[in-house]
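And then chain A:
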Amino acid sequence: MMMKNIVPRSLMLSLAGLAVTAAVTLAQEAAGVPPQASRLAEQNLRPYWHVFAAYALVIVVIGGWVISIARRLRAIEDRSVE
Partner candidate 1 sequence: MSTYLTQVWAILRKDLVLEIRSRERVGAMCAFAVLTGVLFNFSIDTTTVRPNEVATGLIWMTLIFGGLLGVGRTFHLESQDGALQGILMSPAPKDAIFIGKLIANFVLLFVVSLLVLGVFGLFFGIDLGRNLSWVVFVLGIGSLGFVAVGTLFAAVAEGTHLRETLLPVLVFPLMVPMVIYGVGAMMPLLSGRPFTEVEGNVRMLGAFALAAVAAGAVLFRYVVED
Partner candidate 2 sequence: MTTAGMRRGGVVLTVLGLAGLIALYWMCFFWVSTEVNQGVIQRIFYVHVPAAWTSFLAIGFAALASGMYLWLRDDRLDRAALCAIEGGLVFATLVLTTGPLWGKIAWGTYWTWEPRLTLTLLLWFIFVGYIMVRNSTEDPDKGKRFAAVVAIIGALDIPFIHLSVVWFRSLHPEPVVAKPDGPTLPGDMLATLLFGVLVFSLLFFGLFLFRYAVEALRAEADLRARSAA
């Protein structure tokens, strides 16, 4: 079936999402620092890490759900083939 390779696909999709998040965060830190340097120098970077963690969690938890559904689907398909 065409859905057979849903697990690697969804895994790759989640990883891509994670990579995009990481790249975006890095870009944000790189791009965002110069204009606000004077204000940022007084702040610490902790809020950024919390935002990053929260956004990564969204990807991981939803991705995890996708993968678990896909695995169950595969288990049922394997069963019905026998």
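Brief remarks on what is shown
Note that a contact is a pair of C-beta atoms (placed from the backbone, for glycine too) under 8 Å apart; a residue touches a chain by one contact, two chains touch by 3 or more; residues count from 1.
For anyone wondering why these and not others, all candidates are chains of the complex that A comes from, given by their letters.
Everything numeric here is computed off the predicted structure, so don't read it as measured data.
Applying the touch definition to chain A and the options 1 or 2 in this complex singles out candidate 2.
For chain A in complex with candidate 2, the residues that touch the partner chain are 3, 13, 17, 20-21, 24-25, 27-28, 43, 46-48, 50-51, 53-55, 57-59, 61-62, 65-66, 69, 72-73, 76-77, 79-80.
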